[in-house]
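My questions all concern the structure below.
The other protein chains are all here in position, but one chain of the complex has been omitted.
Each chain gets a letter, A and B, in the order it is written, and its residues are counted from 1.
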Amino acid sequence: MKLKESPVLVSIVHLVLWPVKLLALWIFLRGHHLPGGGFIAGLVMAGAVALLRGMAYGYEEAVRLLDIPFPAVLGLGLAVATVTVLGPALLGHPVMKHAFGRLSLPLLGEVEWATAVLFDLGVFVVVVGTVKAILLQIGAGKAREPGRPGAGERGAMPIRLRR
Amino acid sequence: MELLTAIGIGVLFAAGTYLLLSRNVVRVVLGNSLLAYGTNLMLLASGGLGRGAAPVLVEGVEVYTDPVPQALILTAIVINFGVTAFLLVLAYRMVQEHRSEDLAHLRGVDDE
Partner (left out) sequence: MAAALGAIVLPFAGAVLMPLLYRLLGRRLGYAALAVAVATLALVLSIPEGFSGTVNWVPQLGIALTVQADGWGRLLALLITGIGTLVMLYSILYLGAEEDLGKFYLYILLFMGAMLGVVLSGNLLVLYVFWELTSVASFLLIGFWYTEESGVYGAVKALLITVSGGLAMLAGITILGSIAGTYELTALVDRRSEVLAHPLSGVALVLILLGAFTKSAQVPFHIWLPDAMAAPTPVSAYLHSATMVKAGLFLVARLWPLFSPHPYWTGLVSTVGLATMVLGAYLALQKTDLKAILAMSTVSQLGLILSLFGYGTAEGVAAGILHLFNHSTFKGLLFMVVGIIDHMTGTREVTRLSGLARAMPVTAALAAVGAGAMAGVPLLSGFVSKELFLEASLHGPLGALAAAVGTGASILTTTYCLVLAHKIFYGPETHDTPKHPHEAPWPMLLPPAVLAAVVVAVGVYPGLVEHGLVAPAVAAVLGEEPHLHLALWHGFTPALGMSAVALVGGLVAYRRLDALAALLGRIAGSIRLHANAVYDYLWWREKAVERWARAITSYQMTGFLRDYLVFILGAAVLGILTTAWMKGLRIGELNLAPVEPHEWVLMGVIAAGALTTLLARNRLVAIAALGITGLPVSLYFAWMRAPDLALTQLVVEVITTVLFLLVFAHLPQLKVDPPTPRYRDVNVLVAVAVGAVAALYTLLAAGLRRFPPEIARYYLENSYEAAGGKNVVNVILVDFRGWDTLFEITVLSMAGLAVYSLTRLGRSREAEEARGGESW
């Protein structure tokens, strides 16, 4: 994983990145009726994007490129999920009550909708945020290998041993 | 099949536990992952193995496998991923700070 900024690799990553994102979206949307859903889609999305970018640019660079505040992303996802959970209560329904139905749209024809998908969206966002944060942070942390000045020479923290 | 699964689960648990008891912090994290596999398989096995179709509703199919353990396991896999990542970083920081991956060196100091 020391392949940094190889132009070929960057191009390939760019090519692959969008199909992967679409794949994740597809997995997410089909989740209500077929295998898939927020968890898997989030994992695919975050895993692929973070790994590919990390490979292409190196993780420190990727962290800088993707300079989004992870805590905020997590908060956003949790907020979406919480709102869909508590929202029905504001409308006089039991908490967590989901609605669903069918809808005719001009171009797409008959489309199903379900508010449960909104909750799943919250899950998706949280998973994406967490996994991306973990991967990129760990990846970037890795770049500071021991042996580099400032890291390796540093004395260990004193530990007092037992008799 | 149940017997074979049970033996496989036993092996996973035994190997995971042995790693968990190790002094080496990396092996502890590895052991945790093996234990997670074993636990997930155990949950699935306790729901009954291989009877009926996957719990995705299809017209005309009457018998499905139990979806409850599957939902539990799905949750467990994702949580375990978070925990593993956390443990990894913790272990990594430990090695960085103390120049040691030996947990026996990390004992607290006696209160006397």
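Going forward, contacts are C-beta pairs under 8 Å (C-beta built on N, C-alpha and C of every residue); 3 or more make two chains touch, one makes a residue touch a chain.
In this text, all values refer to a predicted model and were calculated from it rather than measured experimentally.
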- Query: Which of the chains on display does the removed chain touch in the whole complex?
  - Reply: A, B
- Task: For subunit A, enumerate the residues touching the unshown chain of the complex.
- Result: 1, 27, 31-40, 43-44, 47, 51, 59, 70-71, 74, 77-78, 81-82, 85, 96, 98, 100-101, 112, 114, 116-117, 119-120, 122-123, 126-127, 129-131, 133-135, 137-142, 144-146, 150-151, 154-155, 162
- Task: Using the touch rule from the top, list residues of subunit B that touch the missing partner.
- Result: 1-24, 26-30, 33-34, 37-38, 40-42, 44-50, 52-58, 64-71, 73-75, 77-86, 88-93, 95-96, 99-104, 106-108, 110
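Rule of thumb we're sticking to: only the chains that are shown with their structure count from here on.
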- Rounded Å distance between subunit A and subunit B, as computed from the means of their C-alpha atoms: 22
- Which bits of subunit A are touching subunit B when the two form their complex? 33-35, 39, 43, 127, 130-131, 134, 137-138, 141, 146, 151, 156-157, 159-163
- Message: Quick check on the complex: what are the subunit B residues that touch subunit A?
- Response: 54, 56, 74, 78, 81-82, 85, 88-89, 92, 96-100, 105-107, 109-110
